[in-house]
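Of the protein chains in this complex, all but one are displayed in their positions.
Moving on, here comes subunit A:
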Amino acid sequence: MQERLKELQQEALEAIQKATDLKALNEIRVSYLGKKGPITEVLKGMGKLSAEERPKMGALANEVRDIISANIEEKQQGLEAAAVEAQLASETIDVTLPGRPIQTGNHHPLTRIVEEIEDLFIGMGYTVAEGPEVEQDYYNFEALNLPKSHPARDAQDSFYITDEVLLRTQTSPVQARTMEKHDGKGPVKIICPGKVYRRDSDDATHSHQFMQIEGLVVAENIRMSDLKGTLELFAKKLFGEDREIRLRPSFFPFTEPSVEVDVSCFKCGGHGCNICKQTGWIEVLGSGMVHPNVLEMSGFDSKKYSGFAFGMGVERIAMLKYGIDDIRHFYTNDVRFLKQFQVKE
């Protein structure tokens, strides 16, 4: 009987060894360990054994059972793992193939610049003011200290619709309109982006339509030094932390004193290159202290209030910043041009 059990154990272990799949293994389990299996058969003959031998034999039978059972278990785990592996192998993909494309567009580069500037100034307490693109001569010129006889307002340079109505040549009329609305009470802190129009033939550096963005602060005790500090922040944010600015005296009818503002060249850092024409500086905007006539015309007491204003061409900023060589690109909207401005720097 003992031999028979050993034999069965040997036989079972060999069968387990040979089993190649879970189904075969299960058959082995049933055939050896099942109620009708050979071990049970062997145990049925236990009655013939002596009382001393019976527990011994019982223990042996259990031991054989356990060994077979453990072997099956072990084999099963092995087979299961192999099956998973086989499945995974069959499911392998080429991960270097491209993903399913998500088609997205992006901001036009001009909007990108405008929003960047808007956000910077909103953070400093400005609001965004907008105004009409078809404007009265009064707001476009007269309210900005450019009376009808002023040499700087040649009809040849503006798109007039009638004698009194024209396409605005600058975003400054928005400043005049906003100040007027404030009814002589400060503070006014606005940033005004928008399209403007001039009678220019379109070429690589001229466009009859372009964008400007202007800023205006009117309050008590606004100083030239405030303008300088504000523009310094602006230059660093837009062109990089290492930028410096310098102010050069200039002339605009609506500001006095007036300055043009140069930013140290962001390409060469100020050493001189082709972008800055070897000067180390790039002219980016015009600005100044709001002319008392402009304040008065818009209902502000120039004795009590002062202010600064600044303005720049958005295309110029974009061209400088991104190295764009032809202003017409902004208006032809070639997809190969537009899609280059999706990156968040």
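Going forward, contacts are C-beta pairs under 8 Å (C-beta built on N, C-alpha and C of every residue); 3 or more make two chains touch, one makes a residue touch a chain; residues count from 1.
Here, contacts and distances are computed from a predicted model.
*Asks:* Name the chain not shown, per its UniProt record: "Thiol-disulfide oxidoreductase resA", "Phenylalanine--tRNA ligase beta subunit", "Acyl-CoA dehydrogenase" or "ABC transporter permease"?
*Replies:* UniProt lists the chain left out of the view as "Phenylalanine--tRNA ligase beta subunit".
*Asks:* Thinking of the whole complex, not just what is shown, which of A:Met46, A:Leu247 or A:Cys268 touches the missing chain?
*Replies:* A:Leu247
*Asks:* Touching the left-out chain: which of A:Leu238, A:Val259, A:Leu285 or A:Ile317?
*Replies:* Candidates A:Leu238, A:Val259, A:Leu285 or A:Ile317; residue touching the omitted chain: A:Val259.
*Asks:* Could you list which residues of subunit A touch the chain missing from the display?
*Replies:* Counting over the whole complex, subunit A touches the hidden chain at residues 97-98, 100-101, 103-108, 110-111, 115, 118, 121-128, 132-136, 149, 151-152, 155, 159-162, 164-165, 167, 187, 189, 195, 197, 199, 201, 208-209, 217, 219-226, 228-230, 232-233, 246-251, 253, 256-260, 289, 291-292, 306, 330-336, 338-339.
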